[in-house]
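Below is one structure; the comments refer to it alone.
The complex is shown incomplete by one protein chain, all other protein chains being positioned as in the whole.
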Amino acid sequence: MATFILNAWYVAAVSEDVSNDEPLGRKVCNFDIAFFRNADGKIQAVEDFCPHRGAPLSLGKVVNGNLVCGYHGLQMAGSGNTHSMPKQRVDKFPCIRSFPVVEKFGFIWIWPGDPQKAAEEKLPNLQWADNPDWAYGGGLFHIQCDYRLMIDNLMDLTHETYVHASSIGQKEIDEVPVQTTVEKGQVVTSRHMENISAPPFWQAALRANNLQDDGPIDRWQICRFDLPSHVMIEVGVAYAGKGGYDAPENTKVGSWVVDFITPETDSSIWYFWGMARNFKVDDPELTKSIRDGQGKIFTEDQEILERQQLNLDKYKDKRILKLDIDAGGVQARRMIERAIKKEAELHLTGDLAQ
Amino acid sequence: MATFILNAWYVAAVSEDVSNDEPLGRKVCNFDIAFFRNADGKIQAVEDFCPHRGAPLSLGKVVNGNLVCGYHGLQMAGSGNTHSMPKQRVDKFPCIRSFPVVEKFGFIWIWPGDPQKAAEEKLPNLQWADNPDWAYGGGLFHIQCDYRLMIDNLMDLTHETYVHASSIGQKEIDEVPVQTTVEKGQVVTSRHMENISAPPFWQAALRANNLQDDGPIDRWQICRFDLPSHVMIEVGVAYAGKGGYDAPENTKVGSWVVDFITPETDSSIWYFWGMARNFKVDDPELTKSIRDGQGKIFTEDQEILERQQLNLDKYKDKRILKLDIDAGGVQARRMIERAIKKEAELHLTGDLAQ
Partner (left out) sequence: MATFILNAWYVAAVSEDVSNDEPLGRKVCNFDIAFFRNADGKIQAVEDFCPHRGAPLSLGKVVNGNLVCGYHGLQMAGSGNTHSMPKQRVDKFPCIRSFPVVEKFGFIWIWPGDPQKAAEEKLPNLQWADNPDWAYGGGLFHIQCDYRLMIDNLMDLTHETYVHASSIGQKEIDEVPVQTTVEKGQVVTSRHMENISAPPFWQAALRANNLQDDGPIDRWQICRFDLPSHVMIEVGVAYAGKGGYDAPENTKVGSWVVDFITPETDSSIWYFWGMARNFKVDDPELTKSIRDGQGKIFTEDQEILERQQLNLDKYKDKRILKLDIDAGGVQARRMIERAIKKEAELHLTGDLAQ
C-alpha cells in the first residue's frame, strides 16, 4: 500500500524560499520538483528533469518567467512544455510533468496527485494567517523519519515531560488523562490540567503578556489533526480557576502551534513548524524569541524521532503498543489509511474504465 | 553458517562505561543492547527497544534502578518486564529480551546465547585482574572488520615487522620460526628470539624497570587464543643468555598483552585491548605512557585490517594462503567453527524436540 495520500495539498515551502530569479529544488512525496515563479511572480512547479539531457532544472536560473536549464540553456515553462532552446525547434520536445501549485497564507502548496482533483478550495483555512490580529513565526526541519511518527509525536504530548523536560514538560501532562474524538474529519486530542505551576516556556509567555508568572494556572493542549498530515495545537495557560480554555482574555495567554508535516520520501519529512499568537503581534523581537525557543525544543524531537525510526527499521517484526495516550495518533493513522485505500480504489476504477 | 559463537561470554564494556544514572547502548553479536545498573548498582542488559513506541531505551535515564524511556517515560526493569508507566497498567505489556550479564575483573560480560547455559564459572580467569601485584591499562577501538581477521592478526606477529616497524617490529620476528600447539582448548603460538637487540618499545620497558636497555637480549612472544575470541599474549625480553622466558626476575621484563575481540556485527568489532604488567604497578604515569604507546601501535593495525576487509569483500572468490606463520589463526578458526557447528546441532535438536 502507498505510504501517503497524493490527492491533497502539502506545504512544500514558504513564500520567501522561491525568489523571482532562482528556482528551488525540493522532493515531495517522492517527486523531485523544481519550483519557480513566472513573469507575473506566480508560483510554478515542474518535474526536476530537463528533457534535453536530464540535468536537474533546479540548478538553473529563471529568465523572463521561464526556468533556464543550467547545462545547455533549454527554457522550460511552468506548464511542463519547453518554451524554447537556442537554435532548436522545440515543438516536438517531450513534455515534462507539471504539478498544481498555489501560494497562500505565506506557504507554497503542492498537489502531488491527480491534477483534475486539485482545487484551491481544498486548502485548509488558517484563520491566523493573513490576519492583522495574529503574528506568526516558524521554521523548517528536515527529519529522517516516516511522517506518521511525527504525527504520533504531536498527537501525544506526554512526551513533553521526557523529551522537553527543561522547557514545556511537566509531570502533570503524564498524569492528566486525554480525551480523543473524531469530528468532521478531524481528530482532536485534548488535555486540561488544573491548578498547576507554569513551566518555563509558559512563565515567559505570561510575562510577555504582562501577566503574573508565579501563581497557579490551568493549562490546556488541544491537538487537531487534519488530512493529509497537518497538526494544529491550541495551547495556553490561564490563572487557575478562571475557566481555563474559556477564561477571560485578560487572565490567559494562548497560541497555536502550527505543524505541516510533508513527506519527502517514505522515510523522511519536511517539517514546517511555527507558532501563531494573538498578543503583542507588533513585537518582532518577541516573534524571534518565540521562534528560537520553539526551534530549540523541536530539535529535541528530531533526535528522538530519527533514532526511533532507525530502531523500528531494525526491529521490523516487533509490534508496538497502542495505549490511551496514543489514541490521537492511532485515529489519525486510520484516517490516513482509509484515504489511501480510497485513492487506490479510484485509481483501479480509473484504469478499468480505459 | 553463523559467524560467531553465541553461548559464550564476551566483553561488552569496561565497568566505568556504565554509570548509575546513564545507560549505555552497544551492539554485540548483532544484538542492540541497553546496559544499565539497578538500584544496587548491579549491571543489567536488555534489548534496546522500548515496547511502547520502539524508541531506543539507551537514550533514556536510570531512575531508581529502572531504565526510563526518554520518549514517554516507560520504566523498564532489568528483567525485560515493564516496571511501570505513568497512568498505565503495565501487566499486559509485552516483555522484551534480557541478557545474562556479569561484571568482573573491571569488565562487563554479556552472554548473547541461551540464558540457560550462562554461568559465571565459564568466565575466563584473568590472574592479573583484581590482583595488587599487577597493573592494567587499556582502551577500546571500533574496527570495521570480521573479528576473525583480528584473531589472525594477533596469532601471527610477523606483521609487527611491517605494520609496527618503528616500535615493536624487528626483522628477527620474521626469521625465527613459530611453534603452534593446541592444548586444553587453547591455541598457543610461541616464538623465542635469542641474542638480538631490543626494539624501541622494549628498550623503554627495560629502562622503566631499571634494567640496561642497550645490551643483547632474548625476546619471547607467546600468543594464547581462547574461545570465543580472546587472545592473551605473554611478551617480554631478558638479558641474553639468562634463560629467556625462564630467566631470573631481575634480568627480565615482561607483560601480558590483553585482547578481547567482541563482534559487533558480522563485519565490525569492539576491540578491547590493554596491557597488564607486574612491575612498577604503583606508577600511574607509566600505565598511561604504556597505554598511549600501545594505542598508537594498535591504530596501525586498525588501518590494515579495515583495508584488508574491504579487499576481501571485493575479491570474494579468491582463496588466501595458510602458511606456517598462519597456523595460530588457522587453529583458532577451526576451534570456532567446531563450536558454531555444535551450537547449530544443539539448536536443531532443540527444535526437533518441540
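Should a chain be cited, it is by its letter among A and B, assigned in written order, with residues numbered from 1 in that chain.
The rule we apply is simple: a residue touches a chain if its C-beta (ideal position, glycine included) is under 8 Å from a C-beta of that chain, and two chains touch if they have at least 3 such contacts.
Since this is a predicted model, take the numbers as computed values, not measurements.
*Asks:* Out of B:Asp32, B:Glu47, B:Asp156 or B:Glu343, which touches the unshown chain?
*Replies:* Per the contact definition at the top, the residue touching the missing chain is B:Asp156.
*Asks:* Looking at the whole complex, which of B:Ala77, B:Met193, B:Leu312 or B:Ile340 touches the chain that is not displayed?
*Replies:* Selected residue, touching the omitted chain: B:Leu312.
*Asks:* Tell me which stretches of chain A touch the chain missing from the display.
*Replies:* Residues in contact with the chain left out: 32, 48-49, 51-56, 59-60, 68-73, 85-88, 93-94.
*Asks:* In terms of residues, what is the contact footprint of the unshown chain on chain B?
*Replies:* For chain B, the residues touching the absent chain are 152, 156, 158-159, 161-163, 171, 174-175, 177, 303-304, 307-308, 310-312, 314-315, 318-321, 323-326.
The rule is simple: only the chains that are shown with their structure count from here on.
*Asks:* Could you please state the distance in Å, as a whole number, between where the Cα atoms of chain A are centred and where those of chain B are centred?
*Replies:* Taking the average C-alpha coordinate of chain A and of chain B, the gap between them is 48 Å.
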